[in-house]
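Note that one protein chain of the assembly has been removed; the remaining protein chains are unaltered in position.
The letters A, B and C name the chains in turn, as written, and every chain counts its residues from 1.
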Amino acid sequence: ISLSLWAADSYPGIGRSATSKEIAAWDIDVRPDFKGLPPGSGSVAKGMLVWEGKCAMCHGSFGESNQVFTPIIGGTTRQDIQTGHVAALTGNTQPQRTTIMKLSQVSTLWDYINRAMPWNAPKTLSTEEVYAVTAYILNMAEIVPDDYVLSDKNIAEVQKRLPNRNGLQTRHGMWEVKGKPDTGNTACMKDCVKTVSISSRLPDYARNAHGDIAKQNRIIGPVRGADTLA
Amino acid sequence: ISLSLWAADSYPGIGRSATSKEIAAWDIDVRPDFKGLPPGSGSVAKGMLVWEGKCAMCHGSFGESNQVFTPIIGGTTRQDIQTGHVAALTGNTQPQRTTIMKLSQVSTLWDYINRAMPWNAPKTLSTEEVYAVTAYILNMAEIVPDDYVLSDKNIAEVQKRLPNRNGLQTRHGMWEVKGKPDTGNTACMKDCVKTVSISSRLPDYARNAHGDIAKQNRIIGPVRGADTLA
Amino acid sequence: AGVAARARAQDIGDGDPAILNLPEHSKTLGLPVASNPYGLPSRYEKNLQRRESPGLTRVGAASVSFCPLQGMFGIITANGLHFERHHQGWHDIDPQQHRLMINGLVKNPSVFTMDDIMRLPSVSRMHFIECGANTGMEWGNVAVPTVQYTHGMLSCCEFTGVPLSILLDACGIDKKRARFILAEGADGSGMTRTISIERAMDDVIVAYGMNGEMLRPENGYPLRLVVPGVQGVSWVKWLRRIEVGDMPYATKDETVHYIDLMPDGTHRQYTSIQECKSVITTPSGGQMLIDKGFFNISGIAWSGRGKVKRVDVSVDGGKNWRSARLETPILSKCLTRFNMDWVWDGGPALLQSRAIDETGYVQPQMRQLREVRGTKSIYHNNAIQSWQVAETGEVGNVHVS
Partner (left out) sequence: AGVAARARAQDIGDGDPAILNLPEHSKTLGLPVASNPYGLPSRYEKNLQRRESPGLTRVGAASVSFCPLQGMFGIITANGLHFERHHQGWHDIDPQQHRLMINGLVKNPSVFTMDDIMRLPSVSRMHFIECGANTGMEWGNVAVPTVQYTHGMLSCCEFTGVPLSILLDACGIDKKRARFILAEGADGSGMTRTISIERAMDDVIVAYGMNGEMLRPENGYPLRLVVPGVQGVSWVKWLRRIEVGDMPYATKDETVHYIDLMPDGTHRQYTSIQECKSVITTPSGGQMLIDKGFFNISGIAWSGRGKVKRVDVSVDGGKNWRSARLETPILSKCLTRFNMDWVWDGGPALLQSRAIDETGYVQPQMRQLREVRGTKSIYHNNAIQSWQVAETGEVGNVHVS
């Protein structure tokens, strides 16, 4: 590998070219078009072993646990897989939004498990294990069958079955600096509203839920913290 | 004492009038015109006792010690007492400027001892002790005789004998924001000087006098600290 | 009102013992300089610290600690109080071993040490950082008591570092094809975020300095991205890599989190900008006014789209408003401190602040946001906050309609 001087013109002496091995070691991201996805495969069956051995203690055997993080599995239907829209995202049927309800890109799931899981030992899974456990999660969500072997070859097919694949949009003004805001409040100064009523206040049972507020404010100044233990 | 509401118009509820006893307790400053000086007196003889008991351990028996602070006494002459200018402030005869060489107001000495000395027990001297020990310092500097009794009545006379009473001035532009600066450098940009020579650099023996500079600089970045132990 | 007030109001006779009896510190010798080579707050300030909101998250290493805005002044956040948000915990990593890689659509994929980065041209700029989920708990009913928990995922510092544009230019960025960058962290989560190339080449900073010293470990020591005006999750900490690409990366925190659920069941993706917002910090929820009389209502305002132009304050729940004094400096994508005189007559009051930024955008009412976004979008709640002052002097977090 030849080590060329970096930006020799503008900033002599600073930085250097990356070697291809270095890039390979760090360039781990997988894009929605699957650029970055390493070749390989893994079966649902093998994924179940990985899951039970390295994941279930936090996420539950069915990805349903709410102990360490919000549930991964649940809230999606066969119908959703058809439409690519998770119906439960409208209305109040589902108590929490699971990961699979929100997920619009299978690349995201693969990439994230590969880079960050298991939470306490990230970047320790083999490529096969990542394929396998991703397959198993997809299987738990009934997106792929029990005998499925997920691979770089068929992952684009899976994408087409993600329950919420059509659920994300960018029709808003909050990405671009010049984007159009949702609301248009006015800077009225006098007699702006007739009556004001209180629509919500802290419930009494929650008064001390954040600890004694008296101990969270300065002991001098214009105010004291309310003694919420009293 | 009637306790009137303070600034009731502008800032209702904030602050209150000070009582006369409160003002007396804190308004301890003594001005050059001796406003603030409490009535009282103290002799040189008594001052010597105070000095030996409460001051000499830090400032030396003759006010000459350089251990805890620069010397208080020394460097003034009978001649200075006549002129009100300390001659030793010009030239290089005196190794250090003592307090008495610089002092232009006897009120300053009284006020400072009263508010701040002894250093480890400030504001514990009686008024008589302050008069006395001030008298003793003035005596050590040969401004007042051995049998002198300093008092609020005669302190203005002593002021007239301070060696450096005429030595301070305010002919400079550094008190007022609009004052005139001493210098007028120019913002020359090209070929401003012909030759540059080094007139002073850190002596070798002082290289490590501030400890190892390597340990006083960050371990990353454009520079490292020089290893001055090496 | 309270005990303190009654003590002050009583006849004090000769005077206050705290004056008449000189305090010990006036009559003794204090501690030497550099007793603390690195200084710390007074022991009387212990109440002001970062705190978690119980029940918000399940594990401390994938959680947030909130900034105690209820007791803070001005616009600068002291580094010790800067809010924290980690996905896989924080580390105090060895900066000598830290590297930044730039790859993707550049002529010369490169590696930089911290030495390299700190030799490059630097800028220093003051910017706020706000988590996209700040004030998220207010979308529904009132659930938290104080401004620390309603608004405390917010801090503001002077950052120093290299403009990202300098690094990208120097690596020979492919200007024709480059559309987005991916920023990636070195922590366990390998946090990744997509940033548009226009923004990346504008005011984004690869920063190592924060308020005159290095970044704190909790804030990404030795290197983080500063993306002015954009939600904190994009300010990737422990920054190890920038990739230049031609499409968004749809990372976990762009596809599963930091997506805003709309009433129609779709999620908005890449909602980056923190829109104009303000909040009164004194008096605020959970506080007790010590007495009737004069108060300085004080708060902060900010906008991810530029400078704050004006802040109005209402003490009657939005019926009438007065414009507050703005402290200087007023900087783009930075907090602005506002203050307003107020005499509390002891009756009930309803305090609100409303910021306007240089684009003319007026901070919305909660109702206006809900009309468009419903109540489940978690992120980007920049609604006007209401604090109710009761006759007892106690201030409560309320919603009005």
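One rule holds in what follows: a contact is a pair of C-beta atoms (placed from the backbone, for glycine too) under 8 Å apart; a residue touches a chain by one contact, two chains touch by 3 or more.
The model shown is predicted, which means the values in this text are computed figures rather than measured ones.
Although one chain is omitted from the display, it touches the following shown chains in the full assembly: A, B, C.
Touching the missing chain, out of C:Asp115, C:Asp202 or C:Glu358, is residue C:Asp115. Within the complete assembly, C:Asp94 is the residue of C:Asp94, C:Glu198 or C:Glu371 that touches the hidden chain. With the whole complex as reference, residues 1, 3, 10-14, 16, 18-19, 21-22, 25-26, 119-124, 218-222 of chain A touch the missing chain. Across the interface with the omitted chain, chain B contributes residues 4, 6-7, 10-11, 13-18, 22-23, 26-29, 31-33, 66-69, 85-87, 89-90, 97, 99, 102-105, 107-108, 111-112, 115-116, 119, 122-123, 164, 167-177, 179, 181-194, 196-203, 206-207, 209-211, 213, 215-226, 228.
Although one chain is not displayed, its contacts with chain C can still be listed: residues 4, 8, 16, 18-19, 23, 25-45, 48-52, 59-61, 63-65, 71-82, 84-86, 88-99, 101, 111, 113, 115, 118-126, 157-160, 186-188, 190, 208-209, 211-214, 216-218, 221-222, 238, 240, 290, 293-296, 298, 325, 327-329, 331, 337, 339, 341.
Just so it is clear, only the chains that are shown with their structure count from here on.
Top-ranked chain pair, ordered by C-beta pairs in contact, is A-C. If each chain is reduced to the centroid of its CA atoms, chain A and chain B end up 65 Å from each other. Taking the mean of the C-alpha atoms as each chain's centre, chain B and chain C sit 46 Å apart.
Under the contact definition stated at the top, not a single residue of chain A touches 2 or more other chains. With touch defined as above, residues shared between interfaces to two or more other chains in chain C number as follows: 119.
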